[in-house]
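The complex is shown incomplete by one protein chain, all other protein chains being positioned as in the whole.
So, subunit A:
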Amino acid sequence: MTAPTLDTAPLRPPGPRAHLTDQRVRDALTVQQHLLTAARAFLHDAGFAETLPPVIGPVTDPGGRGSKQVDVDFYGHPYKLMTSAILYKQTSLLAFRKIFCIAPNVRLEPLETADTSRHLAEFHQLDVEVAGASREEITRLAADLVVHMVRAAVAALPEVFARLGRDTSAFAGLTPGGFPSLTHAEAVALLRQRGHEQSPDAEIDWRGEVLLSAARTGPFFVVDYPKGSRGFYDRESTTTPGALRNFDLIAPEGYGELCSGSERTHTYAEIVTRMRETGENPQKYRWYLDVVREGVPASSGFGIGVERLTRYVCGLDAVWQANAYPKLPGVVSP
């Protein structure tokens, strides 16, 4: 097994029978189960409540990068399938101080993402939210959680990793205590040094993300994304206006982003203002705004892409190999 190159020819899933009986897929799904079991144990031990996330609602995460939402007719009212659990994660803190859930997300990503090896229109996220946590605390938690998940799977399934051809020495550097981080501005400067035209005001583009990732041997955080690149719920820094108190966790070896998270915008006026800055109509967020107007706890949280983490841990060519019924953007499939 070699790490993914930048210009692999697009791979497409075969039919469901061939896919589900493919030994690599079975092995990847086995590793995935161990990753999730380990995550549940780790979070339960740390005092987290597991919640069951809603699948539909009047409004969902507005998303970004051109991904579309799916409409559902709810007795004559326009509802959405969840693109992420973010709104419910924040309001669930009214019931529990520390929560997690494993949430299905549906995002109709632009057609050109079908061949990035990293996008599925339907995927799962291990979502975590902690009341009162700072970015420093939440990134530390994310790093320790990932380390625990990977170590547990590697320890339990040596024969599976051998069959997958994944050299587990790649994870030798995964130790508790956090991962290194660089700022978005530093990432932009690095990419430009390498001749990649990365906008300083935007999300790191997909190719840029692969370039950054390929140059590393261990996971790392990119922090302080600029405001125009993320949703209203990522909190803006009070000391560095325009910079968000957020982060992405990037896997090494070219596997790219595993996880996004942030300190949350949680005061009513700030949320409404940020909604306007992101072109959103506050009117449609009525239930959420009614709740936050009366107050929700300050918090930080993140969501780990379950299929993406599985892909990295197993050393798979494409993320769809880590999903039993993969749906690539624009590809009609079961």
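The rule is simple: a contact is a pair of C-beta atoms (placed from the backbone, for glycine too) under 8 Å apart; a residue touches a chain by one contact, two chains touch by 3 or more; residues count from 1.
Basically, contacts and distances are computed from a predicted model.
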Would you kindly match the missing chain to its UniProt protein name, picking from "Energy-coupling factor transporter transmembrane protein EcfT", "Autoinducer 2 import system permease protein LsrD", "Ferritin-like domain-containing protein" or "Glutamate synthase (NADPH) GltB2 subunit"?
"Glutamate synthase (NADPH) GltB2 subunit"
Which of A:G64, A:G178, A:G218 or A:P297 contacts the chain that the document leaves out:
A:G64
Taking the entire complex into account, which one of A:L111, A:A162 or A:V331 touches the absent chain?
A:L111
Could I get the residues of subunit A that touch the absent chain, sorted low to high?
64-69, 108-111, 199, 201-203, 205, 226-229, 273, 276-281, 283-284, 329-330
